[in-house]
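The complex is shown incomplete by one protein chain, all other protein chains being positioned as in the whole.
We just call them A and B in the order they show up, numbering each chain from 1.
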Amino acid sequence: MDTFVLIAITGIGLGALFFLVASGLSLIYGLMGVLNFAHGTFLTVGAFAGLWISTQVFTISNTWTFVGAMLFGGLAGGVFALLVERLVITRLYERHIEQALVTVGVALVVGAMLSGWFGNDPRLLPTPHWFINTVTIGKAFVPVDRFLYIGASLVLLIVLTSILRFTRIGLIIRAGVENRSMVGALGINVRLAFSAVFFLGGFAAGLGGVLVAAYQSGVTPLMSGSWLIYGFVVVVVGGMGSLGGSALAALLIGVVNQFTNYYFPGVGDFVIVFLLAAVLLTRPQGLLGKVGR
Amino acid sequence: MNAITLNNVDVYLSGSHVLQNVSFEVPSNKVTALLGRNGVGKTTTLRAIMGLIPSTGTISLFDKPIHGMPTYKIAHSGIGYVPEDREIFSTLSVAENLSLAVRDENPNYDLVYKLFPELLQRASQRAGTLSGGQQQMVAIARSLLNKNQIILIDEPTKGLAPKLVGEVAEALTHVANETTMLLVEQNLALVRSVAEHIIVMSQGSVVFQGDPSNLQNDEFVHSMLGVSGGLH
Partner (left out) sequence: MLRWKYSRPLLGILILILAIGPMLSFGMLKEPGIQQTLAVAFLYGALALTYDMLFGFTGLLSFGHALFFASGAYVTAILIDSYKWPWYIAIPTSIATSAILAVLVGSASLRTKGITFAMVTLAFGEAGHVVISRNFGNLTNGENGLPINADRVPGIFIGVINTKYLFWLALAVLIFVYAAIWWVTQSSAGRVFSALRDNEVRTSVLGLNPNRYKLLSFVIAGTLASVIGSAMLLVSGNAAPRYATADTTIALLLMVILGGSGTRWGAALGGILYSIASTRLQDLNQGKALASLPKIISGPLSEPAFILGLLFIFIVMFAPGGLSGAYYRIRLRFLQRKGEKTASIPV
């Protein structure tokens, strides 16, 4: 039972991190039809920004500096994403394949720049001392950082959902996911929504980057690789453009991955790929996706 | 004064020449019906006016060129658009569908709720769960909230039950008193009752512009629209 609790919570924590990456991917795809290969870069940029402020600006390391690093990482990821959108993506308006290709290029170039400047060795991100503590649940000792990942994702899910549900820009984004050209025909400049979605997605990914760095205990230019692929998997399984679907799929995939890896070491990734194939072949629009897109 | 003027408009879609040298005027403060058989380019014409598809030539709204502007600016300059398949947002509520369309500071909700009281009762319902007729009401209502210079309406009675056709027609007649309208419609009875000017298209070109009284002439109707005129 105690192992079960530990694995379950670790799985949920992992799922929370997946969600941070996937939420932006899902919104960006849902609204603009862009398969964003640069999304992993947003995560890496956020992690480096978090590292920078934690080591160069803050002289101590406690809960508040870590929260500061998270927010700063998110901001850096968001601003960077906005730049990518403005400078590159919008110039290829409506050309989806080219947009996907150009994001591949952005990922290569930025990854190479970071490698060139900082090398590929992991740099340790300072974390508050309580990170190594454990909490006892039943008989299980659960590392306390898991709860931070879960909490941060929950907060982000609530914030994003509120923005989507209660603000004008959120209304435009939701409408745009469904039918972009009609939003334009109502006299609304959809491109503002594009920028908003890129900023929000970049923010989530950047914040996720700081947490991933804490989880993997290190920041490197190569850190985003498998997270991006998992992000794609989560988005597809959950349904492109559906935030709730991404949250559900992230949870499912995190938990399935951890349990499989516990009982059959090394098989976790493999099972996820089969889960993806199974979902796509039986329900191509994803768990909560809409048909006809 | 003409509300909308098209001059030598051409449209190519995936290699075919869909609109060929289309020129016409839509007089202001009147209901103009754009007629023709299926597939002659009526919907394409409206989409070209809205800037939803690329076209060449010139299009102007009250002598102000709108051609080549992004769609949202075209709409902003005062055109309401009710597209062929309604294109309401099915995941949003009725109220959200309406509030999304609001551009003016004082949107005319009174008119909308007077014409379609049902929409008030169903404000929080998801628009995708509405009936076809109710969805059409949402689509028309969106164009009535703002003070538009002209409303483009594409086949508002398409696929509706006869009873609903009457309801929509009544609303349109009411709207017709308030604003300029360019209406694409197959229901000849409805066209006869509201149209004050007609434009007939055939195979991507305009073949007739003028007086709607021609629609009383069966031979005209038969040759222009390919339907028998027995709908009186």
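Just so it is clear, contacts are C-beta pairs under 8 Å (C-beta built on N, C-alpha and C of every residue); 3 or more make two chains touch, one makes a residue touch a chain.
Keep in mind the model is a prediction, meaning the values are calculated, not measured.
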Partners of the unshown chain among those that are drawn: A
Residue touching the undisplayed chain, where the options are A:Val57, A:Leu83, A:Leu108 or A:Val155: A:Leu108
Contacts of subunit A with the absent chain, listed as residue ranges: 29, 33, 35, 37, 88, 91-92, 96-98, 100-102, 104-109, 111-113, 115-117, 229, 232-233, 236, 266-267, 269-270, 273-274, 276-277, 280-281, 284
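Quick note on the criterion: only the chains that are shown with their structure count from here on.
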Separation of mean Cα positions, subunit B and subunit A [Å, integer]: 43
Contact footprint of subunit B on subunit A as seen in their complex: 171-172, 174-175, 178-179, 181-190, 290
Residues of subunit B defined as touching subunit A within the complex: 50, 52, 70-72, 75-76, 81, 83, 87, 89-92, 96, 99-101, 103, 142, 146
